[in-house]
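Here it is, the structure, as C-alpha cells.
Every protein chain of the complex appears in place save one, which is left out.
Chain IDs A and B follow the sequence of writing; residue 1 opens each chain.
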Amino acid sequence: MFEEILQNVAAKAPLVHCITNYVTVNDCANILLACGGSPIMADDENEVEEITSICNALVLNIGTLNTRTIESMRRAGLRANALGHPVVFDPVGAGASALRTGTAQSLLRDVRFCVVRGNSSEIRTLARGAGTTRGVDADAADAATEQTLDDAVLFVKTFSRQTGAVVAMTGAIDLVGDAETCYIIRNGCPEMGKITGTGCMLTAVTAAWCAANPDHPLDAAAAAVAAMGLCGELAHARAQAAGGGTGTLRMALIDAMSRLDAETLNRGIRIESR
Amino acid sequence: MFEEILQNVAAKAPLVHCITNYVTVNDCANILLACGGSPIMADDENEVEEITSICNALVLNIGTLNTRTIESMRRAGLRANALGHPVVFDPVGAGASALRTGTAQSLLRDVRFCVVRGNSSEIRTLARGAGTTRGVDADAADAATEQTLDDAVLFVKTFSRQTGAVVAMTGAIDLVGDAETCYIIRNGCPEMGKITGTGCMLTAVTAAWCAANPDHPLDAAAAAVAAMGLCGELAHARAQAAGGGTGTLRMALIDAMSRLDAETLNRGIRIESR
Partner (left out) sequence: MFEEILQNVAAKAPLVHCITNYVTVNDCANILLACGGSPIMADDENEVEEITSICNALVLNIGTLNTRTIESMRRAGLRANALGHPVVFDPVGAGASALRTGTAQSLLRDVRFCVVRGNSSEIRTLARGAGTTRGVDADAADAATEQTLDDAVLFVKTFSRQTGAVVAMTGAIDLVGDAETCYIIRNGCPEMGKITGTGCMLTAVTAAWCAANPDHPLDAAAAAVAAMGLCGELAHARAQAAGGGTGTLRMALIDAMSRLDAETLNRGIRIESR
C-alpha cells in the first residue's frame, strides 16, 4: 500500500499552500520539500484564493492565528473546497483560548476538511466543543493509551463520521481513522516531543501525500503519520549515536524524511487496524 | 546553588508564553524545550491574556514589534503581573528607532518585570531614556570591559533599583544584578555573535528558569546567563572539532542546552559577585 502512495507523491510533486504559524513555518517548508512536495506560504486575504488555486492542497494551521489570518484561512478553505483540493486542518492549541477554540469550530463548520490532524486534547476539544489543553501540548487525561484504546478508536470513528474528515489524533499511540476503519500506529519516540513543530510538519506532509493520492485520504494520512514517526525513530537513533541532542534530532528528522523510501517505510512501520 | 535551580526546572517544566520576533522564534521554542520548559507563542490581543493565564512565565521581545503586537504585549504583561507570573523583557534594538525606544520605555512603565535582559546598548538606552544602538548589536562604547567593570556593576545595581527588575546586561562580560548583588559572568565566546538569536534564546531560558524558581530570580537569571554562555563554549568546541561553521554552531548550541546537567554547569561556570 505505501509503495504506491510514495510513488504517487514522487510522480506528482504536489504544491501545498500553507497558512501556518510563524514558529515552525521554516520546518514545514523544508519537510514538504523533503517528503516530495513543494511549499508556498501566503496569508494575505487579497491573494490566498488565487494562490490556493494554483496549488494541489491547502494546510490551515492556527498556531499563531490572528484576526487578519483567520479570514484568510476561511477564504482559502472555501476556494480549495470549490476546487476539490484536499484541505488539512491543524487546530494547534484548540482549548487553550476562546479565540482558538472558536476559530477552530468555525473553520470546521465552514470548510470541508480532508484530514483533521491534532493531539488528543485538540481533537477532543473540537469534538466536545470545549476542552482543557496545556498550551500546545496534550493533556495526559486525553491521550490514547493501551488501556483506553477501544474507546479512543470509537471516538475517532465517531468524530470522523460527524465531520466527514479523516481524523489523525497523534500522541504516544497514533490513531488515524475514518468512519469505518481506524489505524493504530505505534511509530515515533518520546524524544520527538523535545523539538518544536513535529505536529505541524506532520500536518504539512499529510497534505502533500493526500494531494498525490486523492482517492485514498485515509491510507495517505496513515502513511504520513507512520512515516513521520519512523523518521523520528531514525533521527533519534542517529542523534544518540552522534552524541547529539535536540538540535541534531531536528536536523536528522528532516534528513530521514528526505531519504525515506518505500522499503524503509514498509520495514519500519508498526500499524494495525480496528 | 545551580543544582537546585536545575532540579526545580526539571520538576516543574514551566510553560512559557512568548510574544517574540519572527526571526528567532523557532530557536526560542527549541531552546525552551531543550532547557526543560515548554513554549507557547500567541500574539493576538484577543487571546494573549487567556494564554498567559495558563502559563508560568511570559517573555516580551520587541525584535519585530508592530502596532498590533505592542498592544498584545501590554495586555499580556498586565495580566501576568496580576497573576504573579514572572515577566522577562528583551528590548531588542531599543535605541535603534523611536518606536522601539518608546515602546520599551512604555512597557517598562506599565509592566513590572522580573528580569530585563539585553545587550549593553539596549540596557543603557532604557536607563538614560535615549541611546545609540548599532542595529540589534551593541555599541562598543557601551560594553562592560575589565577597565569599566566597577562602573558597569554600579550601573546595573542602580538600574535594578529604579526598575525593581533583575538586570541582565550581556556581552563579552555578562552582568546580572539586583539592587544589592551583581554577578559577573565570563562564560561564552565571540563566535556566538555569528549566529542570530543567542540573546533571544537566553531571554526565553531565563523566563523558564525564573518560573521554576520564583523566590530566586537573581540566581535563576544568573544561572541561565552562565548556562547559555557555557553551552556556546561547548558548541563552539564541537563545531571546531567537526570542521563546521556557524550552521553547526547553531545546532550544537541547542544540543548542548538539551544535554546540560548541574555537574557540567558547576564545573564550567566562571562567576563572581560584587
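In this text, contacts are C-beta pairs under 8 Å (C-beta built on N, C-alpha and C of every residue); 3 or more make two chains touch, one makes a residue touch a chain.
None of the values given here were measured: they were computed from a predicted structure.
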{"item": "Sole contact to the chain not displayed, among A:Glu50, A:Asp110 or A:Glu263", "value": "A:Glu50"}
{"item": "Touch criterion as defined above, residue of A:Ile5, A:Ala34, A:Cys182 or A:Cys200 at the omitted chain", "value": "A:Ala34"}
{"item": "Touching residues (missing chain, whole complex) on chain A", "value": "15, 22, 25-26, 29-30, 33-34, 38-44, 46-47, 50-51, 54-55, 68, 250-259"}
{"item": "Sites on chain B contacted by the missing partner chain, in the whole complex", "value": "21-24, 26-27, 63-67, 93, 96-100, 134-137, 193-197, 244-248, 250-251"}
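Methods note: only the chains that are shown with their structure count from here on.
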{"item": "Distance between chain centroids, defined by C-alpha means - chain A, chain B (Å)", "value": "33"}
